[in-house]
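Only one protein chain is missing from this complex, and each of the others stays in its spot.
Moving on, here comes chain A:
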Amino acid sequence: MLFYSFFKTLIGQQVTVELKNDLAITGILTSVDQFLNIKLDEIRAVDDAKYPHMMAVKNCFIRGSVVRYVQLPASAVDTALLQDAARREAQQPTTGGAH
């Protein structure tokens, strides 16, 4: 649940999601759920010419299981806080994980 909460703090920020099929999409994070499925608004595929099918799409839903990376603005993250929270979570997991 930790990263679910973490992503919730990033809603409204522009992020780049890189998928396992190498497609990278930039957009504004509008929502996230317990499976870390992601919804993005005003999207743009980072390499437009290579992925023409994305040109007609303004917003999308991305299944959490296909995400490789989520690139964030460094200024949006309080790393000390995140590190602290992760340490606490490691010692005492709050839920069994989303499956």
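We adopt the following convention: a contact is a pair of C-beta atoms (placed from the backbone, for glycine too) under 8 Å apart; a residue touches a chain by one contact, two chains touch by 3 or more; residues count from 1.
Criterion: contacts and distances are computed from a predicted model.
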| item | value |
| --- | --- |
| Listed names "WD40 repeat", "U6 snRNA-associated Sm-like protein LSm1", "DNA-directed RNA polymerase III subunit RPC3" or "ATP synthase F(0) complex subunit f, mitochondrial", matching UniProt entry of the absent chain | "U6 snRNA-associated Sm-like protein LSm1" |
| Chain not shown: contacting residue from A:S5, A:S31 or A:N59 | A:N59 |
| Touching residues on chain A - with respect to the absent chain | 19-23, 25, 37, 43, 52-63, 65-66 |
